[in-house]
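Every protein chain but one is kept in place in this view of the complex.
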Amino acid sequence: MHNKTITELAKGLRAKEYSSVELTQAYLDRIKKYQDLNCYITVAEENALEQAKLADSQLASADSALLTGIPIAQKDIFCTQGIKTSCGSKMLDNFIAPYNATVIEKFNADNAVMLGKLNMDEFAMGSSNETSFYGAVQNPWDTDTVPGGSSGGSASAIAARLTVAATGTDTGGSIRQPASLCGITGLKPTYGRVSRFGMIAFASSLDQGGPMARSAEDAAILMQTMAGFDTKDSTSVDRAVPDYSAGLNNSLEGLKIGLPKEFFSQDLNNDIASAIESAINEYKKLGAEVKEVSLPNMKLAIPAYYVIASAECSANLSRYDGVRFGHRCHSPADLNDLYTRSRGEAFGAEVKRRILMGTYALSAGYYDAYYIKAQKVRCLISEDFSRALSEVDVLMGPVSPSTAFDIGEKTDDPIEMYLADIYTIAINLAGLPAMSLPSGFADSKPVGLQVIGNYFSEDRLLNIAHQYQQVTDWHQQTPKGFE
Amino acid sequence: MSLTADEVKKIAHLARLGIDETDIDAYASDLSNMLDLMTQMGETNTDEIQPMAHPMDQMQRLRPDVVTEKNQREHFQSIAPQTEAGLYLVPKVLD
Partner (left out) sequence: MEWETVIGLEIHAQMATKTKIFSAASTAYGAEPNTQACAVDLGLPGVLPVLNQEAVRMAVKFGMAIEAEVADYSVFARKNYFYPDLPKGYQISQMELPIVGIGHLDIEIDGETKRIGVTRAHLEEDAGKSLHEDFHGLTGIDLNRAGTPLLEIVSEPDMRSAKEAVAYMRKIHELVRYLEICDGNMQEGSFRCDANVSVRPKGQQEYGTRAELKNINSFKFVEKAINIEVERQIDLIESGGTVVQETRLYDADNNETRSMRSKEEANDYRYFPDPDLLPVEITDQLRAQVKADLPELPSVKKQRFMEQYGQDKETAATLTSSRQLADFYETVAKESGCTAKLCSNWVSVNFLGALNKANLEIAETPVNAERLAGLLKRIADNTISGKTAKQVFDSLWESDLTADEIIEQQGLKQITDSGAIEAIIDKIIADNPAQVKQYLSGKDKVFGFFVGQVMKASQGKANPAEVNKMLKDKLK
């Protein structure tokens, strides 16, 4: 059962080959069996079986949603009423949200089953899942290596078949990079396409939730549920949601692919470069035309991103003060002690670094040099993409300059970790949609191909990904020991 | 660009972040490296460029002035560290 796609599982449920309760139990058993991967922060066993039971009673109904009774899992950044939402932090280790995120509400409305809450970097700050208060997550392709981050639990769980699909969030690559490192399919939607209400904020102008699955076909199904306007999110876009599955089989004949030359510099590992090259060749065979384009300001994306993301997070994380919820230090001497000790005890080193960085960048005398400058650079980068995407339909390149690295290998050098975000963060600055597709292996570790589209072109991206997955089987590979 | 330990302490205080004395130097060095990375932006001329705060060129939507929220105090305070008589309690605030 655990190797089936969502569409196959939905058929099986309706054909009564198995009930949702049985399916859910099978996944719960696998989660327990492979708990050393540390994918889940919370396994919502009781709740999941209850939801499954309800779903079983709904399945007979003609208008039941495709996701009815399908067990999926949620990144622990989405607030779930009654079930702990930790955001990977000690700060929220005791936090039971009094409401559901809009995304969770939408899955509930479809009667999907939630297996549990997935591990992640603390407050989504990290590219390796190592900053989680709940410990590192293992990559099933090589359990000594990281799954990427921040949606590392999501990617690892999908690759290890501990859920058929999951949600992720992407602020600077947090869906695409772990998808790439774990050999699964991830979609970071256009900013504003998926509601951010109840999704704990890291950097508000960059954060975007999206689906992670084994295939584009499954990702399209999740995306259908997640996308849509929400009056509770001022940055949500009021625009009709297309049928993401309808165009999956459209031909790619005449598709214009741009290869940004900045994505293919000498820094790129040779094995990765050749995997990307083969993928591009597949697209040529499918009728695509390829040309080189340029994103001249790409190199400035990292500094601009780290200023903007840090500045926004420094304010977003001020609400964690030990007064209304979350961690509170033991017997504070005074107000200042309450704040500094509660925050000092409960935030990890990476979160502290970013808060300090953001506080500095916004402070008197530095605001123009850092924050305003970064916003101007953001504008330049966005213009680069507009220019490139006026020449071609999509851009393609690698997701990450390296494959999965060893747990602990980069933890001492935060800057090196930041530099590895080079291919993903510019997309968040511009607010564009992008996908990561499994496209081969380098040194027996998965490599991801990144496909970047214009605003609100998720349907086209899914079509482009699906067509590739019709002629390749990288997305169907299973890590050894998890078959 | 390098930050001194004192500057780190000052920022940490602005952010009300407790940092162990022994970690200050490490933070100072990490932050200095981050700042070096950021000063790269200075090489590009952006005089004519408008700062971009948001990816979408969109205007704020306005909400009708209608009360829809109900009292959920018990629910909200069930997750609070310390409350009494419906109030959140904190160490004495001195004006």
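Just a few scattered comments:
As written, the chains take the letters A and B, and residue 1 is the first residue of each chain.
Criterion: a residue touches a chain if its C-beta (ideal position, glycine included) is under 8 Å from a C-beta of that chain, and two chains touch if they have at least 3 such contacts.
No experiment lies behind these values; they were computed from the predicted model shown.
Hidden chain, full complex: it touches shown chains A, B. Within the whole complex, the absent chain has one touching residue among A:Leu9, A:Met199, A:Met223 or A:Leu259, and that is A:Met199. When the missing chain is restored to the complex, the residue among A:Thr5, A:Ser363, A:Thr411 or A:Thr478 that touches it is A:Ser363. From the options A:Ala10, A:Ile31, A:Ala73 or A:Ala97, the residue with contact to the unseen chain in the full assembly is A:Ala97.
One chain is missing from the display, and on chain A it is touched by residues 78-79, 85, 87, 92, 95, 97-99, 101, 196-201, 203-205, 231-235, 311-312, 314-315, 317-321, 323-325, 335, 339, 359, 362-364, 367, 371.
If you put the missing chain back, the residues of chain B touching it would be 13-14, 16, 53-54, 56, 58-69, 71-73, 76-77, 82, 84-95.
Criterion: only the chains that are shown with their structure count from here on.
The touching residues of chain B, counted against chain A in their complex, run 3, 7-8, 11-20, 23, 27, 30-31, 33-35, 37-42, 44, 46, 49-56, 58, 60-61, 63, 72, 75-76, 78-82, 88, 90-93. If you check the complex, the residues on chain A that touch chain B are 94-96, 98, 191-192, 205-206, 231, 234-235, 237-238, 297, 299-300, 302-304, 306-307, 314, 318, 321-326, 328, 332-341, 343-345, 347, 349, 352-353, 355-357, 359-361, 363, 369-370, 372-380, 382, 414-415, 418, 429-432, 455.
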